[in-house]
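Every protein chain except one is present and positioned as in the full complex.
A, B and C are the chain letters, set down in written order, and residue numbers restart from 1 in every chain.
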Amino acid sequence: MDLREKVGRRGARLFKDGMLVNLGIGMPTALADYIPEGIQLNFQTENGAIGFGPAPEEGYDNPYLTNAGGSPLTILPGGCYFDSATSFALIRGGHVDATVLGVLEVDEKGNLANYMVPGKLVPGMGGAMDLAIGAKMVVVVTEHCDKTGNPKILKRCKLPLTAKESVHWILSELALMEVTKEGLVLREIAPDTTIEEVRSKTEADLIISADGVETVKYY
Amino acid sequence: MDLREKVGRRGARLFKDGMLVNLGIGMPTALADYIPEGIQLNFQTENGAIGFGPAPEEGYDNPYLTNAGGSPLTILPGGCYFDSATSFALIRGGHVDATVLGVLEVDEKGNLANYMVPGKLVPGMGGAMDLAIGAKMVVVVTEHCDKTGNPKILKRCKLPLTAKESVHWILSELALMEVTKEGLVLREIAPDTTIEEVRSKTEADLIISADGVETVKYY
Amino acid sequence: MAKVITSDEVAAMVNKGDTIMVGGFLAVGSPETICDALVRRNVKDLSLICNDTGWPDRGAGKLIMNHQFKKVIASHLGTNRETGRQMSNGELEVELNPQGTLIERIRAGGNGVGGFYTPTGVGTLVAEGKEIRIINGREMLLETPLRAKFAFIKAFLGDKYGNLRYQATGRNFNPEMAFAADIVVAEVDNLVDFMDPEDVTTLGVLVDYLVRRGK
Partner (left out) sequence: MAKVITSDEVAAMVNKGDTIMVGGFLAVGSPETICDALVRRNVKDLSLICNDTGWPDRGAGKLIMNHQFKKVIASHLGTNRETGRQMSNGELEVELNPQGTLIERIRAGGNGVGGFYTPTGVGTLVAEGKEIRIINGREMLLETPLRAKFAFIKAFLGDKYGNLRYQATGRNFNPEMAFAADIVVAEVDNLVDFMDPEDVTTLGVLVDYLVRRGK
């Protein structure tokens, strides 16, 4: 099972029936593939649709109907379109129940950084800053360490922040962590790892709560 | 010729082709009846329509289509509907070219009062405050004096203001006056009056500009 | 999915002291069936946010006649003399807002904006107690967001996902109120399975409950 599937399977279980959800591009889209039975979600794309379906069959794409990455979409019964002011009224106004974002860095205070590396990469924040401060539940999905093995879950982000103290959950292929006032609480680990391994790969301090850490077979 | 017709005929000549116009209830609606040939206007009603027509034939009224006073309307080809936020985006945003308002009092500074008499009458301002500050041209139409013969065009309004220094033109059955930085300039008088009569019925100081005062047969 | 309930079930959710928004402009686009149910329930000390207080027999005016409000925030009272009478008698607190300011405050309440500056009301009673700031040489007032516990709105057409479409000038305050309350109930003339996604004005995700007109 690859990283995408691991994160997708566990992450999808954070949703409750009827939620309005906005998934960032990249790894966050994995969650949509593993929604449990009985859970119906409304997906928003910030360029102006709710209730979209899969990519269209070849030859049936409408150049006016795309996702926030520019790829063709379909719309499902019950769906709707709207302009950008309405889209961000939803987001900033607290009407989006959950957003899932990829990150460059995230820290134990719930800070996240995902929109620029000064002097190297400046794609821009798009709607990420609004989503991070506006969604009721902000989930960060990430590889636990970067490609060279360095922790991405830090004591304090070094890159320019996307939002301050906004993340509620951090999910990697190894663990599920909750940002609390006390700090970052380790809630669950994957069956193929240990608390010690997770700690060694995490720069942030990990709190073990009185409830303990569950080993879950979501992988 | 009655007051309504006199004010309507002269007032309608203040409009230019293509203007977006919002007429207040009461006397201001007289202007719509006397639009000169060759002038096409767009009329807005602040409850959410542009391009409305006359009242419907009996039996053809739609309870969902009314003017800002609650009376049934029709819509013309090219017309459109919108919500209140959009309606006041038009008004406050400076997209309305002209508004015509009735008043209780107006003064030489361009202040107007038309929404309450403390302790007696408090209907509320509705959209009048927004129209008075937002429209590019604000025209006040009024009887020159009230029913007991007291001037309504004052040095300074005594009633609570609808808007501060917002009026551009004051039109009565006797005269057309322009609010300028220097004060209230008498521009035109009706053929059945004199400068002296207008002065005697006006509390505000009336300036006679170097251009003089035109006697116009708009009545 | 929005749940279809009766107007009496809606009224039963409303308690003494709650703040409600009611859509409509002089009762055009007001949820009459829900207003009737609120009159039947006879719950008191409500606060109202509405463009106006309708007519004695239409819209939120029906609740005015039944003395159900302790406070009204509106732009216009002129079509319901009872509102003015209760205000003069000290039975009712009234806060008059310019119509454009009122709808923009509701919009701010629904979209997470903490306040905005507007030139409307400068130099009038509306400015009393408000921060004034000069922006590009023009005086502006700081206005704050408005929210309510309930928004009761009215649409011509609804679908089972809660999507709404209005007709003509029946739109008015309804779309913004759908963003600005904890619980949003829409009364609809007609209810269908789903509508053309292009025709949706109020997004179904904002609507908690649907009531059929007359039910």
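What we mean here is this: contacts are C-beta pairs under 8 Å (C-beta built on N, C-alpha and C of every residue); 3 or more make two chains touch, one makes a residue touch a chain.
Note that the structure is predicted; figures quoted are calculated from it, not measured.
Shown chains touched by the hidden chain across the complete assembly: A, B, C.
Among C:104, C:159, C:176 or C:208, only C:104 touches the chain that is left out of the view. Residue positions on subunit B in contact with the hidden chain: 18, 20, 40, 42, 44, 49-51, 75, 77-82, 86, 88-95, 134, in rising order. Mapped onto subunit C, the footprint of the missing chain covers residues 104, 108, 112-119, 133, 135-136, 138, 140, 167-168, 197-198. Interface with the hidden chain, as seen from subunit A, comprises residues 45-49, 62-66, 68-70, 73, 75, 81-85, 87-88, 91-92, 111, 119, 121-130, 133-134, 160-165.
By our rule, only the chains that are shown with their structure count from here on.
Where touching is counted per the definition, the chains common to subunit A and subunit B are C. Nearest to the common centre of all protein CA atoms is the CA centroid of chain C.
A count of contacting C-beta pairs for A-C and for B-C identifies B-C as the more extensively joined pair.
Mean C-alpha positions place subunit A and subunit B at a centre distance of 55 Å. Averaged C-alpha coordinates give centres for subunit A and subunit C that are 35 Å from one another.
Subunit B and subunit C have Cα centroids lying 29 Å from one another. In subunit C, 107 are the positions where the chain touches two or more neighbouring chains simultaneously.
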